[in-house]
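Missing here is one protein chain; the remaining ones are kept as they sit in the complex.
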Amino acid sequence: MTAGKRILGAAVGALLMSSVSAYAETIKVGIIGPFSGPFALQGKNFQAGVEAYMALNGKSVKGHDIEVIYRDLPAANPAQSRALAQELVVKEKVQYLGGVYFTPDAMAITPLLAQANTPLVIFNAATSAIMNTSPLVVRTSFTTAQTTHPLGKIAFDEGVKKAITVVSDYGPGVDAENAFKKAFEAAGGQVTESIRMPMNTTDFSPIMQRVRDSGATGLFTFLPSGPPTLGFVKAFNETGLKQAGIKFYAPGDLTQESDLPALGAAAEGLKTSFHYAVSHDSPENKKFVEAATKAIGGADQLSFPSVGAYDGMHVIYKMIEATDGKQDAKKAVDAVKGLSWTSPRGPVRIEADTRHITQNIYLREVAKGADGKYINKEIQTFADQKDPGMPTQ
Amino acid sequence: MSDLFRVENLSKSFGGLAVSREISLSMGAGERLALIGPNGAGKTTFVNLVTGQIKPSAGRVVLNGEDVTGLGAVRRVRKGLVRTFQVTRLFSELTPEEHVTLTLLQREGKASRIFSRFRGNSAVADEAHDILGALGLHEVARRKVGQIAYGQQRLLEIAIALALKPKVLLLDEPAAGVPSADTPRIEQALERLPPSLAVLMIEHDMDLVFRFAKRVVVLAAGEIIFEGLPSEVAADPKVREAYLGNYANARSVA
Amino acid sequence: MQMTAQAGTVSAAPRAKRLWWRDVVGIALIAACGAAGYWLFPDNLALLTRIVAVALLVLSIDLIVGYCGVATLGQAALFGAGAYAAGIACVNGVTEPMTLIAIGAVAGAVAGLVMGAIMLRAHGLAQLVLSIAIVQLFHEAANKASAYTGGSDGLAGLMVSPLFGIFEFDLWGKTAYLMGLALLLLVFIALKFVVASPFGMLCRGIKQDPLRIRAMGAFVFPVLLKMFVISGAVAGMGGALAAISTQVVGLDSVSFELSANALVMLVLGGLGTLYGALIGTVIFMGFEHMVSAINPFHWMTMVGALLIAVVIAAPGGLSSLFERFSASRGGKA
Partner (left out) sequence: MQTILSIAIDALAFGMVLFIICIGLSLTMGLMRVVNLAHGAFAMIAGYIASYAARDLGLGYAVAIFLAIIGTIIISIPLERFLYRRIYGSPELTQVLMTIGITFCVIGITNYFFGPTLKTIPLPQALSQPVDVGFRTIAAHRLFVIACGAVVAGGLWYLIERTSFGIKLRATVDNAAMSDALGVRTQVVYAISFAIAIGLAALGGVVGAEFLPIEPYYALRYMVTFLVVVSVGGAGSIPGAVIACLLLGFIDTTGRYLMPEFGNFFFYAAVILIVCLFPRGFLGRAQ
């Protein structure tokens, strides 16, 4: 027993020494994201956000050089996620972890954080529950409930009394369904039917037939960004639901900017709510878009994960500033609690209690921009939105 | 009935085409019977029907007084109705010894045991050794079947069948494809088959048939057209027609 | 006589003995490689543990594909059954790691029984499609039963108690790896006995010619079903190991993608030797890890090129290279 303890002590000692010796050396940041595979575009946006931030704010903090290490996690795979995080922490000696696109991947990393003495800054994974699993997690993206919530009132105010919800049958889809239902019913509307469709659905016309038959005047939907959104929006138009005047509401995942060229005219007029539009009009965003476009290599590939990554890097820089290069996860996280700044998406703040980002949610409409390309045009702002899925204690 | 094995009115048709028509024959213990007939007469179909590889449209197969028509191929083997194949069906990666050992273990009901070693049973090993030795296969007993001569493979087919301790053995052209230099070995093996065993042999080689069989049945177009002594067969007009006449004609009887 | 080819007796007695020695050496080699992994890559133990878990899955596929000739693209159903069973048990208070592995094995075996009973009704391509359909149904079921499985968010919060009450499952992953390695070795040795048993020989026979096996008086279906159960237990243990070491169970563990990847690893390594399964898993996952770390964006081309190169250079899988090598050496001697 005592021998075991002594070994443990030696191990801790070795760890402490290694973190001391890291002082004033290069500080490594490990970013895990889907850089290949079906979600490669989202991963590329992570990278663009990170590189944009470093291009605009320098590659060092207080004299500490920052080195970013990317690790590819093509699809949700907690075992691989854990293995990558472990390698980054133990082998590459990163002091900060960032990225993570999918919820289960984040769930696999959080149990490691305390031992690793490493904070995790989530650039995307959007389930409320992640924040409860470790006090060393900070999130700079959004939750599905957060971006969805305002739509309930918007829909009701636009005269929709009966709505139908259609979501992809997985965690975020169910979150979105619940959030909309709650907000819409609180506003006085009624959700007449809730459809959950399998993730791999490719032909949506039968779903549209259901929507038509339901007699609802508003359609709320949530689909993961990518190929299905294209089919869904096309089916909405082709089956004549648009012409029939059924109102369409969705969180902005559905009209993410990188999908807009493909959606084309079919998406025109669609109203979505989200925390960020590439077209957001502010000097901060102008600078960001310019840098990020350069990093990603094409304006039409840029979309929301990049801003999550950009702000995530901001948080990590602030953490480094506060700890001055020493590996101290708790101090780092404490330093950014309550931190507020002006992000490309608008004013944001890290809540001290939830460590989740509080931000504006915008109602946007797909419209032609000045250069003839489709954009998400912001038409209404809901300021200072917290995550409604998170009970604040 | 004293018959060990009996087939009654066995018929099979695929679609409208009758390939076996009301075949009946019976065999006693120790009998040596040859089944001959021109190509396409339905000999192999008959073996398949008898051993249960295919289901008959009508008729019965009776073994030891028991109707086995409703039983599957495996159960019939376990009752003692065993066959060899016209084209050898052996496991090219396994050795003759492994073939026979596996068969013996199966017969003893030990073949699907997990917690025992394949070679762990000395009684089985001895018996396998004896069987292979009796057929002159001991020298190649531990070589992969894919590497031994075809004649030896044919002998192995017989060895496997014997390992099952059959009551009735159906040999589907045991000498087919064997170089003529090697046929004596096969013949020798056939002569040494256990005396109490009823053997039905399908064969093209008439010399072999005449030396082996005490009784001959001729099948043509799925029908028995002759049954009698080997010495009578050549003189029978129906048989002559079936072999020598326009056999397309004989087929179109159907 | 030409039939009595000579030299037949040369290899007779020593052959069995040599095979026996070969297995002892092989197993020692695996243990040595495992230990070497532990000393050489002490910072990558989580990856190594993941490889061990997947190796169990690939071994289980080898039992079915390599030894019975039943093609499957749905083996992750059994892996996932083990993972979720262990995960759900753990969340509900059964935290002893060895018990969890046992639970995984049982769940995998039961899933194997179900899967085998369905798949063995068909042959060839149809069988392959049944396996796909089954794994998709399992996946769908796991997604639907989110109250128990966490659905697409994953089943999180597995608090596994220390192994033997002493060794923690921690960040460095030493416990998980060493336990996984020991498990893999035990399973491998057990499987070597299984495939060398009469039952294993029967399976090999069925793979080559089921009709012949029937003519030997042996039933085919129950034998294959039994192998499915064994295979399920092995896959289930792999799943449980993954669950224990990751502390999260995701839907990916019952996915078609995992099944297909594992089959690719097996074919890459070579079928029907058990060694091939391990070689394929280590090479595929090691290579993937390496190239994806070098270029996280475009590594897939490299993996594709590896597969094509293997088909061209060693159509029988990588393990066939070793056999060819030892054969050519034996020829010279």
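Observations, loosely collected:
Per-chain numbering from 1; labels A, B and C assigned in written order.
Rule of thumb we're sticking to: contacts are C-beta pairs under 8 Å (C-beta built on N, C-alpha and C of every residue); 3 or more make two chains touch, one makes a residue touch a chain.
Model, not experiment: these values are computed from the prediction.
The missing chain, though absent from the view, touches A, C when the full complex is examined. Residue in contact with the omitted chain (choice from A:Met197, A:Ile246 or A:Ile375): A:Met197.
Only one of A:Gln190, A:Ser205 or A:Gln380 touches the absent chain when the whole complex is considered: A:Ser205. Note that of A:Leu56, A:Ala114 or A:Ala262, the residue touching the chain absent from this view is A:Ala262. Residues 36-38, 40-41, 44, 169, 195-198, 200-203, 205-207, 209-210, 213, 226-227, 230-231, 234, 237-240, 243, 258-259, 261-262, 264, 297-298, 300-301 of chain A touch the missing chain (whole complex, contact as defined above). Hidden from this view is one chain, which touches chain C at 65, 71, 118, 121-126, 128-130, 132-134, 136-137, 140, 144, 256, 260, 263-264, 267-268, 271, 297-308, 310-312, 315.
The criterion applied here is as follows: only the chains that are shown with their structure count from here on.
Minimum number of contact steps separating chain A from chain B: 2.
Of all chains shown, C has the CA centroid lying nearest to the centroid of every protein CA atom. Farthest chain from chain A, judged by C-alpha centroids: B.
Here the CA centre of chain A is 73 Å from the CA centre of chain B.
Taking each chain's centre as the mean of its C-alpha atoms, chain B lies 41 Å from chain C.
For chain A, no residue reaches two or more other chains under the stated contact definition.
Among the residues of chain C, none is found touching two or more other chains. On the side of chain B, the complex with chain C involves touching residues 51, 53, 72-74, 77-78, 82-83, 85, 89-94, 98, 101-103, 105-107, 110-119, 136, 139-143, 148-149, 151-152, 160, 164, 179, 181-182, 185. Listing the residues of chain C that touch chain A in their complex gives 42-47, 49-50, 53, 140, 143-144, 146, 150-154, 156-157, 166, 170-173, 242, 245-253, 257, 292-293, 296-300. Residues 4, 11, 35-37, 40, 43-44, 70-72, 75-80, 82-87, 89-91, 103-105, 107-108, 111-112, 115-116, 127, 129, 133, 169-172, 174, 198-199 of chain A are the ones that touch chain C when the two sit in their complex.
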